[in-house]
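Next up is a structure, given as C-alpha cells.
A single protein chain has been omitted from the complex, and every remaining protein chain is retained in its original position.
Chains: A and B, in written order; residue numbering restarts at 1 for each.
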Amino acid sequence: MSAYTEAVVIQVGIAILLALGYWITAATGKFSFGHAAFMAIGAYTASILTLKFEWSLELSMVVSGLTAAVAGAFIGWIALRLTILYLAIITFAFAEIVQILLDSWDYAGGASGLFGMRGTTIPLVAICIGLVIVYLFFLTRSRKGLSYEAIREDEQAARACGLGVTRISVEAFAVSAAITGVAGALSAHETLIITPAQFGAPQSLLIILFVVLGGVQYFWGAIVGAVVLTMLPIWFDFLEDYYQITYGLLFVVLMILRPQGIIGRSTERRFNLDSFKRLVPGRSGGGRDG
Amino acid sequence: MADLTLRALDITKQFLGVTALAEVTLEVERGSIHGVVGPNGAGKTTLLNVMSGFLPPTDGVVELDGRDITRLSPQKRVPLGVTRTFQNLRLFGGLTVRENVLLGQHSHARTGFLSLWPLRTAADKELDREADHALRIFGLTDYRKRRAATLPYGLQKQVEIARAVSAKPKLLLMDEPAAGMTAKERLDLVPRIRALRDEGITVVIVEHDMDVIATVCDVVTVLNFGRKLIEGTPADALASDQVRTAYLGT
Partner (left out) sequence: MLIQQLVNGLLLGTTFALIALSFNLVVGALDRLNFALGETAMVSAICGALLLSRLDLPFVLAFLAALAVGALVAGVTFVLSFRFVSADYHTAPILSSLGVGLVLTSLVTRVLGSDQRRVPTVLDDVRIEIGPLRIVGDQLIILVVAALMTVLLYVFLNRTPWGTAIRGVSDDPDMSGLLGIPVQRVILLTFVISGMLAGASGLLTGLSFHTVSPFTGFETTLTALMVIVLGGLGNITGGVIAAMMIGVIETLTVAYLSATYRDLIVFVLVGITLLARPQGLFTRDTGVVGRV
C-alpha cells in the first residue's frame, strides 16, 4: 500500500471514529457545537504523554479518552439541563475557551502547538472503530439505547416514564467526548503537528455535518456521512479551495430538503410542535390549563 | 383516619404573580377513582403537574404514603409509584408501540453499563412478558410493531395508558383522558379505568367532561379559579349550585 493510500485510509478511519462518537450524543437529541474541543483535549493529552513522557501511543489514547470524558461530563452537566439554544451557546463557548487556553499554554507550545508525534497505523484505527461499532451494536439493541431514542423523541414523556434525562444525556455526552478524544489522539499522531487553530468552529461543524448528512436514526448513517465527506475533497481536487462554501451550502440545502439526513425516515413528530415554545425560558405556558 | 395514597396539602402555585392554585388540598384515598373537575383555567392541570413533579409548587406539601415527595423530580416519583398521562398525548411517535410500553417499564429495568451485555436474565424476560401482557390487555398486540404516530388517536391514547401502567404504579394521574375521543371511545374508557382500579391502582382523573367523571369516579373535587369549590360524591358535587354557577356562569 502506498503511503498516500495509507494516509487516506487513516484519514477516513478517523473521520468515521469522530462521526460515531458524535452520533452517540446526537442519538439523545443533544447536539454539541464544540466537539472539536474534545478532539483537541484528546490530541494534546496524548501528544504530551508520548512526546514528553514517552508513553506508548495505545496507553496515551486510553488516558486521552478518559480526560475528554471528564471534560465532556463537566460540560454536559452544565449544559444538558438547559434548552438546545443554551447547549449550543455553551458548547461554542467551551470550544473557544479550550482554544484560548491552549494558545496561552507555553508547555504545550502555545499557538505553534506540538510537533513530531507519529505512530498511528491502519490496524490501530481499525481496532478503535471495531470496538466502537461493537459497543454501538449492543447499545442500539438495549434498553439504554431505547432510552436515548426516547429522550430524542420527547423529553417530557421520557421524564414521565421515569427516565433520568439529565443523567442519561450526560453519560451519552461523556462517552461521545471520550471517543472524540481518542480520535483526536489518533489524528495528532497521524498529522505530526497539532496547533490550537486546527480545533476551531469549522472542525466542530465538520463533525456535525458527518452525522447530519448520514442522519441520526442509524449509527451506520454517520459512517456513510463521514466517508462521503472525507472522500469528496479527495476525489474532486477543486473542492479543496471551496470546501467551506461547499460544506456551508450542504448544511443549508440538507436542512431544507432532508433534515433527517440522507439515511433515515422522517419521524412525523406532530406532537412535538409545541416543544418549540420550550426552547426559551420564560415563554412556556406549560402547566397552565387550556 | 382514611387510608390515603396521596395527599396534596395547601398547594399554592403562582406563575409570575398570577395565582393558578390557592391553598388547594387533595386527599386521595387508596383504591379510589378520584375526579378533579372544573372549568378551563381552574387549575386542574397545574394541580396534576404539581402532583406528578412537573411543576414545583410555590407553597404546600405533596405526600405519597405519608412520605414528603414535594421536591422530587418526575423521574424520581415514577419508581415510588406515581405515573401520569398527558392532556395532548405525549408518545414517542417515532418508536413502535411495543417500544413505548418497554420505556414505561424503565424504572424496573436494568439500564446500567452491564445491561449492554447481550445475555438476558430471568428478570429481563419477565419484563418482556409483562410488556406483552400489557399490550394484550389494551388491545394493542396487533399494532405492537407499528410506529406510535401512525395509529389513530383513540389507539394512541391506549398506548399512553398502557405505557403509564407498565411502570406498575400505585397511583395513576390521568390528564383529560377523554379529550379528543369519540362518543364510543368514551364509553370504552369507563370500564378500562375501573379495570385499572380493580388491579389495585389508585386513579386520579383530571377532566373537563362531566359525563365520564359522573360515571366512573368515587369522589369528585371541583376547582374554580384555583380554589377548591366543593368535594363529595359525583352526584352531590355536580348537583350543587356553586358548581352550576362555576360552569354556566349564571
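By definition in this document, a residue touches a chain if its C-beta (ideal position, glycine included) is under 8 Å from a C-beta of that chain, and two chains touch if they have at least 3 such contacts.
Source: prediction; values computed, not measured.
S.K.: For the chain left off this view, which of B:16, B:122, B:183 or B:235 is in contact with it?
M.R.: The one listed residue touching the chain not shown is B:16.
S.K.: Can you say which of A:11, A:121, A:140 or A:156 touches the chain missing from this structure?
M.R.: If we include the chain that is not displayed, A:156 is the one touching it.
S.K.: List the subunit A residues touching the unshown chain?
M.R.: Those residues of subunit A that touch the unshown chain are 29, 31, 33, 78, 81-86, 88-90, 92-94, 96-97, 100-101, 103-104, 155-156, 201-202, 205, 208, 212, 242, 244-245, 247-252, 255-256, 259-260, 266-270, 272-273, 275-284, 286-287.
We adopt the following convention: only the chains that are shown with their structure count from here on.
S.K.: In their shared complex, at which residues does subunit A touch subunit B?
M.R.: Within the complex, subunit A touches subunit B at residues 135, 138-139, 141-144, 146-147, 149-150, 153-154, 156-165, 267-272, 274, 286-290.
S.K.: For the complex, give me every residue of subunit B touching subunit A.
M.R.: Subunit B reaches subunit A through residues 13, 15, 20, 40-46, 49, 52, 54-55, 73-75, 77-79, 83-86, 88-95, 99, 102-104, 106-107, 109-111, 115-118, 149-150, 163-164, 167.
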